[in-house]
Structures are given as C-alpha cells and as structure tokens.
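All protein chains of the complex are present and in place, except for one that has been dropped.
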Amino acid sequence: MNKKLLALLALLMAFMLFLAACNNEESATPDDGENGSETEPGTGGEEGEEGEEPASEELFPTVLENEGDAIEGGTLQAALVNDSPFQGIFSYVLYEDAYDAEIMAFASNIIFDTDGDFLLTNDGIASLEVDGEAKTATITINGDYKWSDGEPLKAEDIIQPYLIIGHPDYSGVRYDADFQNIVGAVEYHDGKADTISGIEKVDDKTVKITFNKVSPAIYSGGDGLWTSAEPSHILKDIPVAELLESDAVRVNPVTLGAFKFDKIVPGESVSLVRNENYWKGQAKLDGVVIETVPSASAAKAMETGEYDIALSFPTSAYENVKDLENVTLLGRQELYYSYLGFKLGKYNYDTSLVETDVEGSKMGDAELRKAMGYALDIEQVSEVFYFGLRERANSLIPPVFASFHDPSLEGYSYDPDMANQILDDAGYEDTDGDGLREDPNGEKLQIMLAAMAGDETQEQVINYYLQNWKEVGLDVQLATGRLIEFNTFYDKVQADDPEIDIFMGAWGTGTNPSPSGLYSKTAVYNFSRYSSDELEGLLQAIDSEEALDAEFRAKKFREWQEYMAEVSAVIPMQFRYELMPVNDRVKNWDYGYDTEFDYIDVELTADAPVK
Amino acid sequence: MAEKQTVDVEKKTPAASPPTGIQVIAREFAKDKLAMTSLLFLIVLITVIYVWSFLIDQEQLMRISLRDQMAAPGEKYWLGADKGGRDILGQLIIGARNSITIAISVTLITGIIGIAIGLITGYFGGWIDNIFMRIIDFFITIPSLMIIIVFISIVPKYTVVTFVLIMSVFLWVGTARLVRSKALSESRRDYINASKTMGTSDGVIIFKEMMPNLSSILIVEMTLNFAGNVGLETGLSYLGFGLPPSTPSLGTLVAYANDPFILENAWWNWLPASLLILLLMLAINYVGQAIRRSADARQRLG
Partner (left out) sequence: MWKTVVRRFLVMIPQLFVLSLLIFIMAKFMPGDPFTGLITPETDPARIEELRQKAGFYDPWYIQYINWMGNAFQGDFGRSYTFNQPVANLIGTRALNTFWLSLLSVVLLYLLAIPLGVLAGRYQDTLLDKSIVFYSFIVYAIPTFVLGLISLFFFGYELGWFPTSGTVDINAEAGTFGYVWSKFYHLLLPAMVFAVLGTTGVIQYLRTEIIDSKTMDYVRTARAKGIPNNKVYSRHIFRNSLLPIAAFLGFTITNLLGGSIFIETIFGYQGMGQLFVQAINGRDYSVITTLVMLFGFLTLLGSLLSDIIMSIVDPRIRID
C-alpha cells in the first residue's frame, strides 16, 4: 500500500515539476514600448492610425513556403478545434454547423470557382451566364466530370439541391426569401406543383433557371442561385424527410472534391482518401484524417506535432503557438465585424417595418453617439487583449471585400479629447459635480449597454469600455447588471427591450456583402432600427439591376459606407483575423481567399509531423 | 501502535465529575498543537481578510489597467496582475471574503436544514422517512443549472444573497441523506430504546442524545461541505452564470486556470486562490477533528 502512496506522491510531484517547466517560458507581459503613451487619456488620438489600410498579408503569411523534398503520398493529420462533437451532416443543402463545412471543404461539391471578392467565375466545374433582361441564369457543366463513385455529373445533379430545399418536408433555413425568388419555388414548396417551374434542364450538361428578379447578388451566390451539386442518382430515391438520417448524408456521402469520405466516427473524426475521379487530377496525398480537438489543448497538440494543420483554431491560443519552431502560422482576415449599435426606434412586427424615431430616442443625438465612438480605446483592446489579431474597424464592410470596402473612410479612433470636446459643444455638462455629465436639459444621463457574455477576456474588455466612457464623463451601465447570455441577448435586442439603449454585437457576414438584410427598413436584423429614405435608396441601388455593372455597384457600396459613418447609428468596432497553424512538414498550403490553391497540390516532406 | 495509544488514553479518562462542553473542547485544543495552530490560523486569516477587504477600494481594484496585463509578481503587485492588469492580491482578499461569506452561509443553512431533517427522518423512520425521502429524491432530480438560468432571466440583478439562497435550496439534500442513513442505524440502538421507554421526549432524544453520537460524521460532512462551497460558483462561472463580473471570488480566480495559457504561464493568477482553499480546508479539518474528539469521550486526548 505504501508503494501506491509513493506513486501518488510521485505523480503530484510530476505535476508540480511539469508546471514549473512550463513557467520557465518568458512571461507574457506586453512590452512597455508599445503601451506607454497610449493608455494616458488624451495622448492617443493624434496618430492617424485609420489612414493606413491594414493588410492581412503584412501581419501573417497566407502561403506556406516549404522547400523540402516531398515524400510519396502520406496522410495529412488535421485537427478540427471544437469543444463539442461535430454534427456530421455532410451535405451542402442540409448542414448547419460550420464545423461540418470545414470537413466538407476537403471533399467539396461546390461547382463554381470564386474570385477575390467571392464572386462566381467560370473557371470551376460549371460556368454561369446571367441574362438581366430575361431574368435567367444558365449553368453549364464545363466538361465530362464524375462523382467520386464513378457516376457522371449531369444536369439533374445541378437541379437536385433546388428540389431538396424547396421541398415541403425540408426543415432547414435555406428555404428563404432568396430561394422564393426562383419562379415556381413557392408553388413547389406549397405542394401545388411537382417540380419547380422556373428550373429547366436544357441538355445533359445545361440548366436554365428563371428568377423573379436578378441582382448583382447572384454572383455572390444570392438571389436563389445554388452553388453546389448533389448526387441525384443517390438522393432522388430518398424521401427528403429522411435525408438527414440517411447514410448518403452521414455515412458515405458521394462528392466531387479532391478527397472522398472513407470512414466516419460520428462527432469525432473523419478519414478521407484520394478521389480518383477528381476533375482537376489526382491528389498527391493518400488521404486526410480530421479529428476533433478541444480548444484547451489545441495549441499543445500543434506543439507536440500531433497534427499537421488546425482548422478553426482559436485566436485566443495565439500566444501559445506564435513562437513554436515546428509550426508556421498562416493568417487572414475574417468575414466579420463587430459594432456598437444605438437603439433609434422600434420594429413593428405587424407591418414588418422599422419605425425610426430619432428624436424620441435617448441616443437620438448624433453628437453623443460620435463622442461615444471616439471615447472607446479599441486600439489598445485589440493590441493587448487580442494580441493584434483584431483591429479597429473603419467601416461596415470587412476589408476582405477589396472592391467594396472603402479604405479611405476615416472611421473612429481613440481620442478622448475629441470626445470631451464634442460633448462639451453639444451641451453635455456635469452640472451637479458628480464627475458624470448630464444631458443638455440638465437631466441625469444613464446609458444602458447590452453586451454578450463570452470568455474571461470579453468580460474584462467590456469593463474597460465602460471605464473609457466614464473617463469622458458618460455614465454607461450594463443592462441587467451583467453580460447577457447569447440567447437572451438576441431575444432582448430583437424585441427592442426598453432597458437597452446601446448594444455591442457582431456579424459574420458570409460571402455575400449585400447589406440590405441588416440595414434595410424591412430587416428584422436591423437592430438599431435606423432607416431613412436616403439609406433605403442606397441599399436598393446596391442590389439593383444597374449594379450588375461592377463599377456602379462598388461606387454605391462606398457611398453607403460613407452614409452609415455619417449617420453613426451603428459604429463599427473591430475586424478580426483567423489563424491556421501548419506543421513544417506540409508543403504548398495556401490559406488566402484569392488563390488558385487546390488540395491536390498539398504534399508532405516527412513521414510524421515535425515535433 | 496507534490503537494502543487510544486504548491507553481511554484508561486515563476518569469518569468523575463531567466537565462542561466548552471546557472539554478547550482541553482538547490545548492537547493538540496542530488543532490549536489551525484554529489560530483560521481566526487570524478570517479577521485579516475581513478587515483588509474593508480597506480596499473595490472599484479601484477592478479597474482595468492594460499596461499591467499579466504583470508577474513584483514590487508593484505582490501577487502579480491578471489579464486586465488588476491586482491579484486585492482580488484574492475580496474574493476570499466573498467566498468565505458564501461558504459559511450556505454551509450553515444547508447544514441546519439537512441535519434536522436527516435526524428526524432517520429517528422516526416509517412513513415520515418515506415522505421526506421522496421529497429529497425529487429535489435531487431537478437540474440546478436550469433553475439558475431561468431565475437569472427573470430576476436579472442577482447578488451574493440570492446566490446563497438558490444554492442552498439544492444543497441541503445531500447532508440530509447522509445524516438520515446514520440516524436510521443509530435509532435502532439500545440506548435510544432505553430512553424511549423512560419516556424521554423525542426532541430531547434526537438532539441531545442521538446527535452527539453522530458528531463525527456531521463534522466531516460540514468540513467537506464548507470546502466544497468555497468554490461553489466555479462551475457556474465556467458556464457563464456565476456571480456578477464585479464580484471577485476564489472561484473566479481559480477559474482563470481554464485558459491553458494562464495555467502554464501565469501561475500567480490561479495558484494562490487554490492554495488558500487548500489551507482553509486543512485548517478546518484539523479543528473539526479536535471538536469531534471532544464530542466522543472515548477518543479524547485530554
């Protein structure tokens, strides 16, 4: 028995030693050179940081340069960083979980290639021809391609996704206003028609789709156009209601991609092997194994050479991987922005319209809103809490959309002097001497902020923002007294809870940059409830038929961004980066958006990941 | 060898004029240096924490100071700073005060209810036992996490007091079950039957005669409960339903370790709180053991 005890004590000692060993690394305190001046209120603002266009290429490489000699074949070990099991719905029409999409990317069924703005090109499996006058789109398969099971790809496979999404038994979110833009989609969905009348098979390789309206969004995969194919020779015999449970979706999906599914352990791991029928050629790797790895150990897993790449790697673990010698960090900007919204009206759910009431709102004064934007020290937060992996956003379009983003827009920067000045000028003075400003009528001004709960960092960041506002004399308090859990947050914000004056939210924008879903007067997600004729005009222009002309559209995008900046009903806060750590034995990996990269080119230079 | 000692000790214990409870306890502590030290340690620690926490300006303490992010222990901050550049030592003091307050309140509330119900059901047995036990079973089946989520969304501004009350609702059942199991067994013993036939009232039997005989298990239970309750909100904080953000606690400090980076590189963020909890637990344990011995004449040292 004593031996057992000794063993236990030894074990505890081992822990302590291990901890001590870990502690020998350098401490994480950011150096003072970067921090010194800017924490002092009043000195940070002069530098015109917003003038420079931040480019992701400067911060991280997107391409992994590796000169080593490649080995024959080999299996790529990929970590899918996720704290819960993936759903395992391997179908582009049915999946809901972003992690499923990460896995499917290796065995993609997408038929169109895209350019740097995520606009469809004709270089992929299929090409697209849009006729604005006739309101039709013609999809043509560019060659004799095959599914991973050897069946040829045909027009029916292009049509299959529409038949699934439109089906009365389909229970996902993709049967939406966009989809109903296809002529005959509603009738099919209501069971009044056996097929969608607007979708027509021209020949074995060509499909023609008729829409109610055609806008430039169609090139972003909007307007109801679907960008992937489904294997009709398998799916057509499975009732739509049973698809989600079927083996064709969960166990052995058939694909068009560089790899095909081999084995799946539900929720945990997937093994893929080379797809001999891939249209671009044979992958150099024998296969890929993807395993779910909890976020807490993701960095450790890369450090010990357990995996070659990490998908959806948490940026909060950046500090743990940035100095690793066996790992190269690739990075790119995410399609994401966070924002500060001001409640300027209500949504009328009966008429489905935003009812803006600027005068009647507590936050109705644009000067007050602007001052609040200048008071926030977002630069420091990005630097210190997010290791520079986030940056002050200047507009409501992420810079990834190079043709639409307006880099010349100045946006806000941390400038408490300016904030004080604006507030003084607008008549917000501290009349009762408690250090907090009263509103121009001399009434106490208390602003209620709704912010979403997150990790420890989130809590401290929000505290810091409250502190920033207090420094310029604004009394901002947390609505409900604490950070609000995700579901409750959206419940309250969407319901225009009177307790909320301002709120901090974020949008992952997807590849379609059209802002009308978030800012038009009919949009439920227009959470600030601001709308005006001018805004509406701009939004319509962006998605108008005229905007099929790229230059016109880009111009309207810029005008819209400038208008939003001027109105300041929503103040953009941060853009952020996403990271992909890659082990040094991997060759030819490219993480960029605008790239010719294909999974078939990936090679390995050693038999096992470098430790 | 150990047994021999106890046997010897017993022989020395004279059954002459029985000393009063407090005298017995005092004598027991005087004989046991470890218990004495622990008791002094506890008194000093708790006093220091409560007095010191009054001297700390909590708003100033919880101010984010980005320049001091994760500052290592040094002259400015004896125990370093957290991610927001906030002094760990100050948070440790305030956190210890909050956590000890929570732990004492919850332990007392659940202890009193749990022990009383456990003793009563165990003593009477039969249908009283049956009814109470089915109620207890029911309480155990309700998931406390859900109740808390619902409660927070209905009464958003919850404080330490409401937190204590909610947690107490769920935590008395364990104690009750344990005490009941011992009481069931104890109440079938001869001395209880003898008392009953002598016409002693049930209340006197339960609390004056039976309870002291269960004191060992009660003290262990209370010690473990107290220790467990010190970190009570840790799990909830992890899920995002802990105390309001401006209320530091030992649990939140320990939870800093959930971030692998802090776990490995900034031990001063979470280790002091863990050690404090450990010290508290050990001290309470030693004190508890001394009290336990004094409750059982055969085990006394003095």
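Letters are used for the chains, namely A and B, taken in the order the chains are written, and counting of residues starts over at 1 for each.
One rule holds in what follows: a contact is a pair of C-beta atoms (placed from the backbone, for glycine too) under 8 Å apart; a residue touches a chain by one contact, two chains touch by 3 or more.
Small disclaimer: the values here were computed from a predicted structure and weren't measured.
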Omitted chain - touching chains that are shown | A, B
Touching residue (missing chain; options B:140, B:161 or B:204) | B:140
Touching residue (missing chain; options A:301, A:321 or A:474) | A:301
The one residue from B:30, B:128 or B:150 touching the chain left out of view is B:150
Touching the left-out chain: which of A:85, A:116 or A:360?
-> A:85
For the chain that got dropped from the picture, name the residues of chain B it touches.
-> 1-3, 5-6, 10, 126, 133-134, 136-138, 140-143, 145-147, 149-150, 153-154, 174, 177-178, 180-182, 184-185, 188-189, 216-217, 220, 223-224, 227-228, 231, 234-235, 238-239, 254-255, 257-258, 260, 263, 270, 274-275, 277-278, 281-282, 285, 292, 296, 298-299
For chain A, the residues touching the chain missing from this view = 1-2, 4-5, 8-9, 12, 14-15, 18-19, 83-85, 87, 89, 94, 96, 171, 173-178, 244-245, 263, 265-271, 289, 291-294, 296-297, 300-301, 303-304, 306, 485-488, 490-492, 507-510, 512, 517-518, 523-525
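Just so we're on the same page, only the chains that are shown with their structure count from here on.
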Once you find the CA centre of chain A and the CA centre of chain B, what distance in Å lies between them?
-> 46
Residue positions on chain A within touch of chain B in the complex are 19, 22-23, 25, 27-30, 32, 35-36, 39, 296-297, 299-300, 316-317, 319-320, 380-381, 384-385, 453, 455-457, 459-460, 462-464, 467, 480-483, 485, 488
Chain B residues within the chain A interface of the complex | 62-67, 69-72, 82-84, 149, 152-153, 156-157, 240-241, 244-246, 255-256, 258-261, 263-267
